[in-house]
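All protein chains but one are shown at their positions in the complex.
And now, chain A:
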Amino acid sequence: MRNVHKGSPAGASTATTLDRLRRGQIATVTAVDIHGPQRRRLMDLGVLPGSRIHIDRVSPLGDPTAYLVRGSVIALRREQARGIHITVEQE
């Protein structure tokens, strides 16, 4: 399994990848496991470790999904979202 639980009593957070983020959840990017120009592009658009991210809109087929990050909306394919590691904040 990919999910790792960090034992913090007050607010537990869950490590996963962005494609598994659900609507309404807020996450923090921990790593961008994508290489080459795409990595550069994502970082230029604000997707880098420490960025908070959540789902803004989902297209009818669920792919791509629009995320809100650093005040802007960006659309990502599931394939790209899979390469972005996050920790989900517990509601």
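We adopt the following convention: a residue touches a chain if its C-beta (ideal position, glycine included) is under 8 Å from a C-beta of that chain, and two chains touch if they have at least 3 such contacts; residues count from 1.
We adopt the following convention: contacts and distances are computed from a predicted model.
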Quiz item: Which of the following names does UniProt give to the chain that is not shown: "Predicted transcriptional regulator", "Heme exporter protein A", "Ferrous iron transport protein B" or "Formylmethanofuran dehydrogenase subunit B"?
Solution: "Ferrous iron transport protein B"
Exercise. Write down which of A:Ser59, A:Ser72 or A:Gln90 is the residue touching the left-out chain.
Key: A:Ser72
Quiz item: Of the residues in chain A, which ones touch the absent chain?
Solution: 37, 40-41, 43-46, 70-72
